[in-house]
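Below are the structure tokens for one structure; questions will follow.
Missing here: one protein chain of the complex. Every other protein chain is in place.
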Amino acid sequence: MTSYQPQQFASDNYAGACPEAWDAMLAANGGSATAYGEDSWTGQAADCFRTLFDKDCEVFFVFNGTAANSLALASLCQSYHSVICSSAAHVETDECGAPEFFSNGSKLLLAPSPDGKLTPQAIRELATSRSDIHFPKPRVVTITQPTETGQVYSVAEVTAIAALCRELGLRLHMDGARFAHACATLDCTPAEISWQAGVDVLCFGGTKNGMAVGEAVIFFDRALAADFGYRCKQAGQLASKMRFLSAPWVALLESGAWLRNARHGNACAQRLAAQVADLPEIRLLFPVQANGVFLTAPAPVLDELRRRGWRFYTFIGGGARFMFAWDARIERVDELAADLRDACRLCRAVPIDTAAALS
Amino acid sequence: MTSYQPQQFASDNYAGACPEAWDAMLAANGGSATAYGEDSWTGQAADCFRTLFDKDCEVFFVFNGTAANSLALASLCQSYHSVICSSAAHVETDECGAPEFFSNGSKLLLAPSPDGKLTPQAIRELATSRSDIHFPKPRVVTITQPTETGQVYSVAEVTAIAALCRELGLRLHMDGARFAHACATLDCTPAEISWQAGVDVLCFGGTKNGMAVGEAVIFFDRALAADFGYRCKQAGQLASKMRFLSAPWVALLESGAWLRNARHGNACAQRLAAQVADLPEIRLLFPVQANGVFLTAPAPVLDELRRRGWRFYTFIGGGARFMFAWDARIERVDELAADLRDACRLCRAVPIDTAAALS
Amino acid sequence: MTSYQPQQFASDNYAGACPEAWDAMLAANGGSATAYGEDSWTGQAADCFRTLFDKDCEVFFVFNGTAANSLALASLCQSYHSVICSSAAHVETDECGAPEFFSNGSKLLLAPSPDGKLTPQAIRELATSRSDIHFPKPRVVTITQPTETGQVYSVAEVTAIAALCRELGLRLHMDGARFAHACATLDCTPAEISWQAGVDVLCFGGTKNGMAVGEAVIFFDRALAADFGYRCKQAGQLASKMRFLSAPWVALLESGAWLRNARHGNACAQRLAAQVADLPEIRLLFPVQANGVFLTAPAPVLDELRRRGWRFYTFIGGGARFMFAWDARIERVDELAADLRDACRLCRAVPIDTAAALS
Partner (left out) sequence: MTSYQPQQFASDNYAGACPEAWDAMLAANGGSATAYGEDSWTGQAADCFRTLFDKDCEVFFVFNGTAANSLALASLCQSYHSVICSSAAHVETDECGAPEFFSNGSKLLLAPSPDGKLTPQAIRELATSRSDIHFPKPRVVTITQPTETGQVYSVAEVTAIAALCRELGLRLHMDGARFAHACATLDCTPAEISWQAGVDVLCFGGTKNGMAVGEAVIFFDRALAADFGYRCKQAGQLASKMRFLSAPWVALLESGAWLRNARHGNACAQRLAAQVADLPEIRLLFPVQANGVFLTAPAPVLDELRRRGWRFYTFIGGGARFMFAWDARIERVDELAADLRDACRLCRAVPIDTAAALS
């Protein structure tokens, strides 16, 4: 039943669980354990996060990022409030209305953010544009760190956004589906780029960091977490055999794999970017600051890539996206780079117009 | 970090993943796979269900039973409709309002069901009690098979309920958190007790059948499944690394472990019941037809049990509940029986009144 | 187009607007006024309530009781919380799931209340029955004053319930669809039976008090009213021509019609009860403490009543219900009493068994 595919970089969701996560699940599988998070691994995992963040935070483990972000946002506002986000935000573009569903109607307000990053100015303009009762009152700002197109907010940028949020009475949520990658890039502590910078709630991605399943929702202000466990339960996000969602976190955090995995993904992205930097047909759409490369190339080049078996999406950021997980093999990255080079060469040989006409 | 507890029978959620499920996850973990169910295991798992049920059904894989049942019910009715269930139904008593949340307000109507099983008569009385617009229109009946207290609906009973549903324009949903155990008890095919008996949608429990995480929602009428994938996605129930939820099903169904596991649990329940049958202090609350034993005993007996380290719940069915999973060890079942016998003997020595006074 | 029916007492919703309410609407209709409550009548109406209750409360005007109660309850809890009510509560029995809809799933927990009134003991037992995460956390108690079957909570009773709520961390909501009638019966100030007794939020019924349309939601603790205006707007309960909902309140409260209307309804109920007190066939189901009479009578008696053109409901409280609005005509009440007496006499003439067989 196992038909392995050649490794693809279409998504960092294509990877399995990393060895540390797997071994932790294996160990946790070894006997009887109390359900619904009353097991020893779950408490331990929460403590690991407290240590990692140097903060007595509240931690909840849920199944996936859709739920993590949607539940966190729902806990920060009521249905008649609104959430300010970038128009490129995953919660806006790729969650099939999940934030609206979990919150029973909170509206996402899209702030202009040409490169995918929110700015204090754009937030202020949107948040103060109207104050009448016909417009859902802004209550939360959510930023994705790194962004959907692989850019990283600096500590200063997050701090500035958080300061504005405080001024305007807004809460700050961070969608950290690839939070580890941002830490790796910034070379800062998780605390510095989260609560110390003013983030209220962080969704820390496990799946894209090497786990089989699971994300952590971290409330730095314990008061905001009041009854959040009930919220998870009601929304179908309380795992009965919770240890399979929590034990891997213990392993990832204690072993440092969470950061190693992220660094590896980031390095692969840098490697690909470096190898194609001299190709005139190719342009990077965004600075490479995390584990993804977004590039444009003439259609025949991309077609040739596909012909050679490469899979990639083009609906995010307007070009071809390549994402590198913890398991990305260097040789395979190099193959991709070589195929890109080759495809460019081939298309140079054939006049582009003809190629376009043929494609 | 692993502090194994002595095996407990408080819940069949306390077990880990069975070997077949585990090995399938291990195999599935071995490489790159397309996300969100576009992998080979997920398609294969759906096909396994089609074979098992001898029916071209639609199959969806979600994270847990809360979501499986709530999403299924929500798909069968609108917010202003109602769902008829037993007052002992898990969806009513232990889901923190999840069915109401997922459906945006569908009301559960409780039919009297003294022993936890719904009857056509009780359904009819409730469904036809009112037809005015101030009362949410009945639209679905849900039965739990086996029930929360371990009883099994016969094929004839399900057929009779389904016939009434057809007559009244209601849909029939089956909460099969322990569906395998019912099949084992009835010694019938899964088809006979589900779609052939008139069930529209079945939630087939994986977690209590030996999986680490995951349940299957099975629509026997494909038309009812229209756009259900979107519903799952929006509600945070679409796993990115879906293979970990689907590959174990392939293994469970192809190897027959799904039935073996259930038979083992059932046998353990029978074994415990048989061993305590002669104890005058102990009374079985319900006939033992699945993998649970519900018994009453004088408080000092239960206290003595607890003192010996046994954990069990008393809030379901009004007595002590013992549930046996795929991993229940026979010797441990016998230990429990022996401790129960011992506790009864001890309490016989001490007059009950005194004991009660002391407890 | 006007086909007036002989006056019926099936519901106090059958009455139109009383003269004071009507004249206020007429006056308010006389020109241009700012929409959405920014008109002069709306502010004035809120002030009238502040005067009436001798309290600087927050007041909102919505279209009907379904919305008033549901919005108030939704504002007091989250979807995973629960609301404790009597099993006879209107929010449970006759709102088609509205409270669950507006709150996105808050469950109503039914406390036993044999005569329709909640008691501190029943609330305590229910509220403390479970504290696990699988059970929606109790957060609000709602009482109907007077109850659906026309009984009135004394100031002492409300005070005792409120004290328990404080102790258990619960909020107290009062469904006052006929609040004026309770004030009339108790001969106390509105303040005494509401905030001074510990009520947090009161829905003060306008429709059954003589208005054409509209109810008031009164928050005695202003903090609880935060952003409630947005909640009303989003839920379709912000009237554009608000003056038609608020001006009548000014008239009702300033003229004292609110209390006169209620007293009249109460008096009619007492009058009917007194006139049939000596009829052995008739038994009052509940003490007559507001504007309704609930009585049982042999089926032939009720059939005879119907034959004489009387309309009444029998699904509330298990008998025939007669409700008296501000416009109930004394002669018509007397006609009803006479017809009841006559029907009893007739049925006495015919042996009941025969009558039953014929009916």
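Every chain is named by a letter (A, B and C) in the order it is written, and numbering of its residues begins at 1.
Throughout what follows, contacts are C-beta pairs under 8 Å (C-beta built on N, C-alpha and C of every residue); 3 or more make two chains touch, one makes a residue touch a chain.
Please read all numbers here as calculations on a predicted model, not as lab measurements.
The chain not shown here is in contact, across the full complex, with A, B, C.
Check A:W41, A:Y80 or A:F179 against the missing chain and you find that the one touching it is A:Y80. Screening B:K233, B:R263 or B:R321 against the full complex identifies B:K233 as the residue touching the chain left out. Among B:G16, B:G65, B:G116 or B:P136, the one in contact with the hidden chain is B:P136.
When the missing chain is restored to the complex, the residue among A:Y36, A:F49 or A:F101 that touches it is A:F101. Counting over the whole complex, subunit B has residues 36, 78-81, 104-105, 133-134, 136-137, 227, 229-231, 233-234, 238 touching the chain that is not drawn. Residues of subunit A in touch with the missing chain: 79-80, 82, 93-98, 100-102, 104-107, 130, 133-136, 315.
Residues of subunit C in contact with the chain left out of this view: 1-8, 10-11, 13-17, 22, 25-36, 40-41, 44, 62-67, 70-71, 95-98, 101-102, 104, 207, 212-213, 230, 233-241, 243-245, 247, 250, 327.
Going forward, only the chains that are shown with their structure count from here on.
Annotation: the subunit A:subunit B pair of sequence copies touches via predominantly the same residues, more than half of the used numbers being shared. Comparing chain C-alpha centroids with the centroid of the full set of protein C-alpha atoms picks out B as the closest. Averaging C-alpha coordinates per chain places the centre of subunit B 42 Å away from that of subunit C. In this assembly, the C-alpha centroid of subunit A lies 51 Å from the C-alpha centroid of subunit C. The geometric centre of subunit A is 35 Å away from that of subunit B, both derived from CA atoms.
Looking at subunit B, one finds that residues 95-98, 101-102, 104 touch two or more other chains.
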